[in-house]
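Supplied in structure tokens, the structure appears directly below.
Of the protein chains in this complex, one is absent; all others appear in place.
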């Protein structure tokens, strides 16, 4: 039943009952996802122990193989926490791979110069989308849809063909490994973890981060409380654009080519990871740490399907859909209880 | 009536801007392809740019028409692309298992099966939205993600090709000198218009989308209506799926109907139906879908590299949305935006504004 009625009838209505408190706890979905990840991992351990699943490197590879998704999902977390949605993620990633490959290969620009340029393009793209959403009151869904078309179109404008990167500094960067005792991480994975730490800090220890939660919780209230809600919204989309561009750079490193069809539909993976990670799609509730678990669960599904050998790749999509459904229903149950 | 007032009446018609855009797009072609509007007969079939625009635009028109009703209730359906893929995959995989792919009964059964699957998808979406009260964009995301996986599961990840003359008809065949798909579209549009305007369905849909609480208090069973429109939308997507797979004689679980949900939503918006729900226009949506298809064709014929198609589309989306945004109009064209609505009714509302409305400024 509702936490409200319970606390009213309880002898001391200031202390909500333990169950109500647990069910109402915002950390619960994150814990559920973390537990799911653990269960899946342990199941994987017992089933494939003879195939090397227990190697620490298998765990490390989850980060290496999904570094770009993690970064994109972190950006999406900002947007979704604020109550919006960003459909342009996949296209911006694809565009960044093309843009980078084109500048490095065709224009001969040094990668160190290309990186800040690509990041700036992503951030400016995000800023413009946020500006239109905020100032002209058009739904984020439609504006970022236009962004999706625009960046995918720009990919094709650069080249219809895929451009593979042969630049030595890029490949050495891509192959660099950071040893961590039992295993190693790639540069991409390290960057992803740094982004994650930064996002955690921003969301929990800065005024901007708290404003993101506030406008996701109740935009009108946030405005009445005197918070600069418009600027926050624009900033959120800028962050998402930046993260998408960064994810695009990591994807370029990972795959060492630019292709106009790279990362098609990755916005769905990013959104799915965020939701499975326990963030409410309606905004205001969730943790960036949950997003990590969401990405890890999706990554683990891929790994398990690889280890299984007989299962085909499309089971990834089906499993993602089923998980998404389960978590949406859990969220629905949680919010329904709060409202009554 | 003066000329200006007649002009005003014309420009205020809901179909004016979509049709104007379509006409301009069509006219743009003339300098590049002087015979753009000519239609010639060959082999007993009609050929010409106009025919091919309708032919290639058929699946989009179908999906967009279904989407219109969903959007009119204040919802959205992201799963149509996945339903297109599932329907095509199911029909083709069933037929490819048949000994005689040309047997009419087998083809009909395959199509029935595909539409049944679409119906189930629609029921599921409707159930989540109407019964569970989940936001439409989230509820339909589930099938959008999982549906493509299911389609690939059905085709086993392969592109299944079929070789069936009767099946070829829906998406690629000709009848009475015209592409058969034009007739399919005409029938679906006619049925939709009849279903919404000959019965009271259209009125009730617009009422639910226009004011959900008032609709409840007037006794409209909005849950039923919502489930119906999601089912209808999925069925339209199913037919579109059959058409696409028939046209290519193949089912591609991964790419069939890719991004069609976005194009369909765009067509609905261009056609003048608000994404917030309420008033809808099937005619507008058809024009909107034709605009999108003409845009693609035009880009091709005027010799702009085809790859800029998407950039053009993005520009169109932005322009259309900005023009529909009251705030943008107020900023750019001055007075129009806010002042327009202030009639006597508005002032009464201000005077009696209850504390609940405190925030409106």
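Order as written gives the chain letters A and B; numbering starts at 1 within each chain.
We take it that a contact is a pair of C-beta atoms (placed from the backbone, for glycine too) under 8 Å apart; a residue touches a chain by one contact, two chains touch by 3 or more.
By definition in this document, contacts and distances are computed from a predicted model.
Trainee: Identify the UniProt protein name of the omitted chain, choosing among "glycine oxidase", "ABC-type transport system", "Sugar ABC transporter ATP-binding protein" or "NADH-quinone oxidoreductase subunit L".
Mentor: UniProt protein name of the non-displayed chain: "Sugar ABC transporter ATP-binding protein".
Trainee: Looking at A:38, A:54, A:120 or A:224, which residue reaches the missing chain?
Mentor: Considering the complete complex, A:224 is the one touching the chain left out.
Trainee: May I ask you to list the residues on chain B that touch the chain which is not drawn?
Mentor: Against the missing chain, chain B presents residues 198-201, 203-204, 206-207, 210-211, 213-221, 225, 278-279, 341-356, 358-359, 361.
Trainee: Can you list, in ascending order, the chain A residues touching the missing chain?
Mentor: 3-4, 7-8, 13-16, 20-21, 24, 26, 204-207, 210-211, 213-214, 216-218, 220-222, 224-227, 284-285, 338
Here is the rule we go by: only the chains that are shown with their structure count from here on.
Trainee: Rounded to a whole Å, what is the gap between the Cα centroids of chain A and chain B?
Mentor: 30
Trainee: Taking the complex as given, what residues does chain B use to touch chain A?
Mentor: Touching chain A from chain B are residues 76, 132-135, 137-139, 141-150, 152-153, 156-157, 253, 258, 262, 265-266, 269, 275, 305, 307-315, 317-318, 321-322, 324-328, 331, 359.
Trainee: Once bound in the complex, which stretches of chain A touch chain B?
Mentor: Contacts found on chain A: 85, 132, 135-139, 141-143, 145-150, 152-154, 156-157, 160, 220, 223-224, 260, 264, 268, 271-272, 275, 281-282, 312-322, 324-325, 328-329, 332, 336.
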